[in-house]
Structures are given as C-alpha cells and as structure tokens.
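What you see is the complex with one protein chain gone and the rest in place.
Letters A and B mark the chains in the order given here, with residues in each chain numbered from 1 onward.
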Amino acid sequence: MNALPVDLALAWDSLPALLRGLQVTVLITALPLVFGLALAFPLCFARMSPRRWLALPAELFVVFFRGAPVLILLYLVYYGFGQIKALREGPLWVLFGSAFGCAILAFSLNHAAYMVEVLRGSLNAVPHGIVEASEALGISRRNVFIWVKMPLAIRYGLKAYQNEVVSFTKGTAIVSVVTITDLTAVANSIFEQTYDPFTPILCAAALYWAFVNVLRIGFDLWGRWLDRHNAVPPQEQAQQRAAVAASAGEIPVPAPRRRSGFRRPVL
Amino acid sequence: MMHLSLPEFADYLRQLGQGALITLELFLASFALAFLFGVLVGILTLSPNRLVQGLWRVYASIFMGVPSLLVIFLIFYGGSAMLAAVFGAAGAGIDISPFGAGVAALTIVYTAYIAELVRGAIGNLPKGQFEGARALAIPPLVMWLKVILPQALRLALPGLVNVWSFMLKETPLVSLAGLQDLVASAKVAAGATKEPFVFFIATALFFIVFSAITLKLADRLEIRLERGLRRTPQRRDAGVRA
Partner (left out) sequence: MTAVPDPGIAVSVTGLVKRYGDHAALCGVDLEVRRGEKIVICGPSGSGKSTFIRCLNALERHDAGRIVVNGIELTGDEGTVQDVRQEVGMVFQHFNLFPHLTALENCMLAPRLNRGLGKAQAQALAMKHLERVHLADHAGKYPSRLSGGQQQRVAIARALCMEPRILLFDEPTSALDPEMVKEVLAVMEELAASGVTMLCVTHEMGFARRVADRCVFMDRGAIVESGEAARFFDAPASERLRGFLAQILH
C-alpha cells in the first residue's frame, strides 16, 4: 500500500459518477428546504397561538418529527405510507408512488419540525417594545409581522437557521436506503465494485464538505449583508443569536474566526 | 387489523427490546467517550500554539462538515486497513465490528462538537477566575479540576444537552453498517409482519420518550448547578425547548 490511501486514478475515473450523485444530493436537500420552510410558517403560527386546540397539534407535530431520527421517518413514509395501495394509486401518487417523493416528504416533515422551533425562537427574540411601538403607530398586525417582526427575526435566527440547514444537509446521506443514488450511494457502489475502502468514501466526503462549506459561506455573506450597517448592536445580536440557537436545540458550528482573545460560545 | 399471532408478536417485541439495548449501549458508550475526549481536546486546544490551532481547525472543519454516515462507513470498511497500516501485522487480524465502528465514528465526530462547546465555555469565564486561582498559588491541576471545569461545564450544559439529543438521533445510522440495533430490528419486524406503522412509530416513540426523560433530568441538573450562582444573565430562555 502506498502512503496515500487514495487511489488517484480511481478518484478521477469516479468523479463523473460522484458529481451525478452530488446533483441528486443537492436536489434532495434543496426541495425539502423549500417545502419544509413553507410548512413551518403555518405550523409556527399554530404553535404560538394562545388557542390550545391549535397549539397542541402543532406541538405534537414538532415533538414527533423532530424527536424521531430521520432514518425512521424515512422508513415510516417509504415502507408505511408508500406501501398503501390507495395512496399510491390515488391523486398523491407523485408523493407516495416513488422513492424520491417519499424521501422528499419525510425530509420536509423533519425540516419543518426543526424550523418551527427556529422560527419560534427567532420571533420570540424580537424585543416586545419594538412590536409595541409599531402597534402604537397604527400598523396592522399583518404589516407588523412582514415589516418589523420578520426582518428582525431573520437577523436573530440566522445562526440557528444555518446550523439547521447544515445538519439537515448532512443528514440526507441516508437517502440511499430507499434506493436513491445520491452521493453516498454512488460512493458505496464504487466501494462494492473495487473494494477500495478509502478512495470513493473520501472523495464523497470531500464533495459533502465542499457543499456544506458553500452553504456556510452563503450564510456568512447573507449575515454580513443583513448587518451591513450594524443595524442591530453587535453585542445584543450575539446574545440574541446564541439564545435562539440554543433554544432551537441546534448543535453548534464553529463561530467565525476572531483575531484575538477567546471566542464567544456558540451556544 | 393485526394479522399475526400473539407469540409471534411477542417474539418481535423481544427482538426490538434487544435492539433497543444495543442502541442505548452504543449511544451511551459513544457519548461518554466523546465527552471525555471533548473536554480534553477543548482544554488542549486553548493553547495558542499555531500547530495545535491549525490541527484543531482542520479536525473540526472536517468532522463538522461531513455526514456522520460517511465517517461510520469509512471506519467500518477501512478500519482494518487503517489498523494494519498503524500497527503492522498485529493490527491486520483485527476485524472491525459495526458496533466498534459506530462507537469510534460517533466519538470522533462528537468530540469536535463537545470540544467546541468546552472551548467556548472556558473562554466565557471571567479572566479573574484564572488570575484568582493563580494568585492563591493553587496548583494548575487543582485549578482546572476544582475551579475552571465545574464552572465551564455549567456554562456548557445547555449545549451539551443539545448534543446529547442530537447524537441520540444519529445512532441509528450505525444500522446501515449492519448493526442489529433498534431501528434494524424494527425494519425486519415491519417487513416480516407487514405492519410498518406499528413498529416504526413504536421505535420513533422510544427515541422521543428516552430523550424527553433524559432532558427532564438535565433540567433538574441545571437547576441544581445554578443554585446560588446567578451570574450569567444571557442564558438560554427557559422552557423554549420542545
């Protein structure tokens, strides 16, 4: 065995297949990010409602789809709902008739449940006095939400959102269990053909790493743009963000580098 | 609606129970190791040494940026070869079990997260704590064990709780390397009995309930640790976690 565990020739030959796998991974990440977010808004409103009959079902949704491992959700949708004949042949066949539809559904439900908590934490972080000031100006509740609460909530919750998007993206690696050939599946099949335990997996890992870091850089740029004139005092913001990230149950990601001294804790 | 006999059902339940035990063993072993190494790495990487900092950054970036599943596969498929490369012929004979690969992979990945938390918590302690201990001529080991770490862990507790429940939800990944854990057993039972809902929902509830019980305990622990120590105003808002 040579010093490098990677067989460069194999890596080069595998690259087209791996990139096709990456495409599937990107798609299977992006669609649930969109659907999950869209679903999270109404659920979050229900969850925050003072009416118990609205809040309770939303809370149960969050507890179940956030508390259960994604792998089980995927099995549940694919082997459970996906095998019900009436569903497969009914108008929802797009969803339940294909592995792809099942995966998108399971991932969307999971992401939505996480996003309900991210959104709720961010909205709760908006200072009450600012909302009150908007109300005193006679701005309608809908407009207060669109023009005041949401813009601030995005700033406070961006870190938590980033954490969720990153860990969600990594979580999609399980999708090969329902026969979808994503990046991980491609790496696995190359391993099975070549019995090289390192090259395909390390190459796939490198591509995941790049994808995740593109997302991270995107979020950093977005955050910097939102902060372009230091709109929210930095100290307050760091505290709020930390609180939102912690309350949303996120696992931490490295804080942006600082030139000197200790870092602020991410959580 | 159930079209399987009671003894059959009991048999599957027994298998599920065994799977659950394996899942818990895997989880607790990995968390304990990740915690131990996380604290150690967290302290060691406070060193301003450039090499240490560089190594830490590379390590954290890789294992926070790559799916845990790939790390599990890498160790499961490639572990023997790696051991052989390190220990020569003595290592070549060792076969890596799915359980061993799972513990190793989860430990490596979550050590990074816990170290990050510990670093942050120590960094957030007032400088006076170090200076005070030094002024009192307290030996470094005692200072770390009796002064710094207890306070740092108290600060890191909310984050550790998040890592705890997140890691729990990642343990089923090891079933994809062939471990007969709870999720694998549930999948077998669901396939054999054609009752996917019963078994998968039961499995999901197992994770949810276990997590809920342990989080309750963590809340108690937090309250105990906070007794008489109200010093940190920007703690996480109470009761926000679901």
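Operating definition for what follows: a residue touches a chain if its C-beta (ideal position, glycine included) is under 8 Å from a C-beta of that chain, and two chains touch if they have at least 3 such contacts.
Owing to the predicted nature of the structure, the values given are computational and were not obtained by experimental measurement.
Peer 1: Given that one chain is not shown, what are the shown chains it touches?
Peer 2: A
Peer 1: In the full complex, which of A:P50, A:P91 or A:G138 touches the chain missing from this view?
Peer 2: Within the whole complex, the residue contacting the unshown chain is A:G138.
Peer 1: Taking the full complex into account, what residues of chain A touch the chain not shown?
Peer 2: Touching the missing chain: residues 127, 129-130, 132-140, 143, 147-148, 151-152, 155, 226, 229-233.
Rule of thumb we're sticking to: only the chains that are shown with their structure count from here on.
Peer 1: I'd like to verify one number: the distance from the centre of chain A to the centre of chain B, where each centre is the average of its C-alpha atoms, in whole angstrom.
Peer 2: So the centre of chain A lies 20 Å away from the centre of chain B.
Peer 1: Enumerate the contact residues on chain B facing chain A in the complex.
Peer 2: Against chain A, the touching part of chain B is residues 57, 60-62, 64-71, 73-74, 77-78, 81-82, 85, 113, 116-117, 119-124, 155-156, 158-159, 162-163, 165-166, 169-173, 175-176, 183, 186-187, 190-191, 196-197, 200-201, 203-204, 207-208, 211-212, 234, 236-237, 240-242.
Peer 1: So in the complex, the part of chain A that touches chain B is made up of which residues?
Peer 2: Chain A residues touching chain B: 1, 5, 59, 62-64, 66-73, 75-76, 79-80, 83, 117, 120-121, 124, 166-167, 170-174, 177, 184, 187-188, 191, 197-198, 201-202, 204-205, 208-209, 212-213, 216, 239, 242-243, 246-255, 261-267.
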